[in-house]
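The complex appears here without one of its protein chains, the remainder shown in place.
Now for subunit A:
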């Protein structure tokens, strides 16, 4: 399983045909306490860069973009009752949605973990 990162602080993990998307620890820390998450519905078609989810925190409402194109398989149902999972486990239980990957070549535009770590060190 390989994890990729975007400059907008989304992560995407690909396992077989299924990719899981979330926001990074850096992003949740910058946003502060998350109060509400709007996740996409299954079946929604996403192009790379589309707004797929919205994360509300005490500070701001932020769009979350699709790192790659594909079709939404499911939004994380746990976030409706427990949006704080994005704060406590951004890399795990706080995932936002699962999707297919329409074009694996789009993953090539993203950063790997080391490149992302170097990227946020510069911010």
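What we mean here is this: contacts are C-beta pairs under 8 Å (C-beta built on N, C-alpha and C of every residue); 3 or more make two chains touch, one makes a residue touch a chain; residues count from 1.
Assume contacts and distances are computed from a predicted model.
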- Pick, from "Ligase-associated DNA damage response DEXH box helicase", "Cytochrome c oxidase subunit 1", "(2Fe-2S)-binding protein" or "glycine dehydrogenase (aminomethyl-transferring)", the protein name that UniProt gives for the chain of this complex that is not shown. "glycine dehydrogenase (aminomethyl-transferring)"
- Note on the structure: subunit A positions in touch with the non-displayed chain are 30, 33, 35-36, 56, 58-60, 83-84
